[in-house]
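Left out: one protein chain. Kept in place: all the others.
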Amino acid sequence: MSASTAKPAATVAAPRRSAAGLFVRRHPTLAAGGGLILAMLLAALAAPLFAGDPVTMNPLNRLKPPSAEFWLGTDHLGRDVFARVVYGARVSLQVGIAVAVAAIGVGTLIGLVAGYFRGADAPITRAMDGMMAIPAILLAIAMVALTGASVGIVILAIMLPEIPRVVRLVRSVVLSVREAPYVEAARAGGTRLHVILGRHILPSTLAPLIVQATYICAAAIIVESALSFLGAGVPPEVPTWGSMIAQSRQYLPRAPWTVFAPGVALAVTVLSVNLFGDGLRDWLDPRAARRS
Amino acid sequence: MLSYMLRRAGSTAIVMLLVSLLVFLLLYLAPGDPASVLAGDNATPEQVARLRASLGLDDSAAVQFWHWISRVLQGDLGASIFSNEPVLQLMAQRAEATLSLALATMTIAVPLAILLGVTAANRAGTLIDRVLMLFSVVGFSVPAFVVGYFLVWVFAMKLGLMPVQGYVPLAEDPAAWARHLVLPAVTLGLTYTALIARITRATMIEVLSEDFIRTARAKGVPMLRILLRHALRNAGVPIITVIGIGIALLIGGVVVTETVFNIPGVGRLVVDAIARRDYPVIQGVILVFSGIYVLLNLATDLSYTLIDPRIRY
Partner (left out) sequence: MNTSRRSILQGVAGSSLLAAVPRLVTAQAQPARANVLRCVMHADLASLDPIATTATITQIHGAMVYDTLFGHDESGVARPQMVAEHKVSPDGLTYEMTLRPGLEFHDGSKVTARDCVASIRRWGARDGAGQHLFKEVADVSARGDNAFTIKLGKPYPALLDWLGKSSPSICFMMREKDATADPTRPITEAIGSGPYVFNRAETRTGSQYVYDRNARYTPRSEPASGFAGGKVARMQRVVLQNMPDEQTAISALLAGEVDFLEKTSPDLRTQLAGNSRVRLEVLNKTGQVGWLRMNHLQAPFNNVKARQAMLHLIDQKAVMQATFGDPTHYQACASLFGCGTTMENDANTAWFKGGQNIARAGALFKEAGYDGRPVIIMQQTTAPVLSNACLLLAQWLRQAGVNAQLVPLDWAGIVARRGNKGPVTEGGWNVFLTWASGSAYNNPITLAGHAATGDKGWFGWPEDARHEQLRSAWIAAANLEARRRVAREMQENAWNFVPHAYLGQWFDVAAFRSDVRGMIGLPDLVQFWNVTRG
């Protein structure tokens, strides 16, 4: 727990560096998580500059272990695993983050409405129950058939079945919070609806939502792997961690690096997203910060 | 309460109808149909066309849907186009394996997860908390088949304690049934333990910072009592929700684990049926699932009232 904020007035004009350093010291998890995410995004964006060639196949180089030439070895088609992991970050991060943000965004909105307005609760929850029954695979196959395989379609197909789960979570928190005295007081005091929802109810949902978001991000990358395995994912030439893991499953005993390289990348992503989420929650929720 | 349940029953039927319609449309739009798969490599286009007509696939979407729905209302979910087995019978065969796996997984995951989450929340910010949460991150980012292969290698191949694969029905041999479920349940449980533990920790941290907890501590109530009696109950609703979601996912079938451990569950049934475009099986299974999810969520919602008296319907 950091030192108190009582500092002499002289340091108000201190250089930016120590203000940033102060932030990092006060919010280590947020900084660590955010830093890792930033590093990965930068690596993903800068991929063409340093990563190598992720696409060219050369079966003579099949399943070679890590070496000076291939830092993380090669896969079953002789492709450079290191290059594929770095390029894979582009699509996998895109899929994971887009699905998480979209599912959380849409799901929270619907969940707030369902939990707060009694009249809306029944039809919305029934609709969500129904949506849960539709397998993502079927959705993906049909959508890919209609519009062709693309990253956008995969994001949509993975996101839609995640929404009901977010809705249920948000709704459950809203249900318990809506009867709390401070909410009643706000209502009685004539506070406008969006203020009640936004300022009084929404913060209570943040903690479980952030955890759910990190889970969705990881799950999305893994669901994407199942989809590409079944022919309904991103086009097979596009490297993603999920499809690398799926395709390399049968080479695990013989060439474990083909599975572990994207797997570790995935784990690090999940870790950093989690750290970021935890840090974000601590920063936004003053009560948690109070507790020592 | 009773009127609430009646209203829910009514809207359930509507939901199941809408879901069936949506799935039907998805199948209609997806490329390929059972006729071309069933007709085999040697069939001429005319033979495929005749087969398609005899399966009723030439009728308009509305007519096909109407045929299916009217039979469903009479309790007939149809039969697999490939094996001619009634859909309900196929599901019943698979349901036992899936339910057993779900039960075993949750029996391992839920107590472990709540224990981990409460402990971590209680010691938030310390090394124990960080280690536990690191474990949970690893838990749901390691692919299930990696865990599965590893567990099989250690416990089945090297130590010979567990079978490598397969499922034994409970009535045939209860001991074998249990032994065949251990490794798959641990594999799956790892993911769910991680998720439930994290949600437990997050909500418990929230609750533990509440004023009434501070009051209880000030009054000298033992920590264990505070955790279990006061904090956990208040944190209960989101935790139960996530458990409910987890069970729904498990019942929906976890294809990778079923594949790795060769368990004939509903996950593989659905995926195989989709691969073959076995329309009656797909539609029948999803219809039953939507009903099950509704029931599950009803149970979850009712349990909210047991845990949190502030919630009323």
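We just call them A and B in the order they show up, numbering each chain from 1.
Operating definition for what follows: a residue touches a chain if its C-beta (ideal position, glycine included) is under 8 Å from a C-beta of that chain, and two chains touch if they have at least 3 such contacts.
All figures in this text were calculated on a predicted structure; none of them were measured in a lab.
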Q: Tell me which residue among B:Leu88, B:Ala156 or B:Val221 touches the hidden chain in the full complex.
A: B:Ala156
Q. Taking the entire complex into account, which one of A:Leu22, A:Leu36 or A:Leu77 touches the absent chain?
A. A:Leu77
Q: Looking beyond the chains shown, say which of B:Arg50, B:Arg130 or B:Arg310 touches the absent one.
A: B:Arg50
Q.
With the missing chain put back, one of A:Leu22, A:Leu41, A:Met57 or A:Leu202 would touch it. Which one?
A. A:Met57
Q) In the full complex, which residues of chain A touch the absent chain? A) 55-57, 59-60, 62-63, 76-78, 141, 145, 149, 228-233, 235-237, 249-255
(Q) Tell me which stretches of chain B touch the chain missing from the display. (A) 30-33, 36-43, 45, 47-48, 50-51, 54, 80, 82-85, 90, 92-93, 95-96, 99-100, 102-103, 106, 110, 145, 149, 152-153, 156-157, 160, 163-166, 169-172, 240, 243-244, 247, 259-262, 264, 268-269, 272, 275-277, 299-300, 303, 306-307
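We take it that only the chains that are shown with their structure count from here on.
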**Q.** Intercentroid distance (Cα basis), chain B paired with chain A, Å
**A.** 22
Q) What residues of chain B sit close enough to touch chain A in their complex? A) 7-8, 11-12, 14-16, 18-19, 22-23, 26-27, 29-31, 124-125, 133-134, 137-138, 140-143, 145-146, 149, 195, 198-199, 202-203, 205-206, 208-209, 237-238, 240-242, 244-245, 248, 252, 255-256, 270-271, 274-275, 282, 286, 289-290, 293-294, 297, 300-301, 304, 308, 310-312
Q | chain B partner contacts - residues on chain A that touch it in the complex | A | 1, 122-123, 125-127, 129-135, 137-139, 141-142, 145-146, 165, 168-169, 172-173, 175-176, 179-180, 204, 207-208, 210-212, 214-215, 218-219, 222, 225-226, 230, 245, 249, 252-253, 259, 263, 266-267, 269-271, 274, 278, 281, 285, 287-288, 290-292
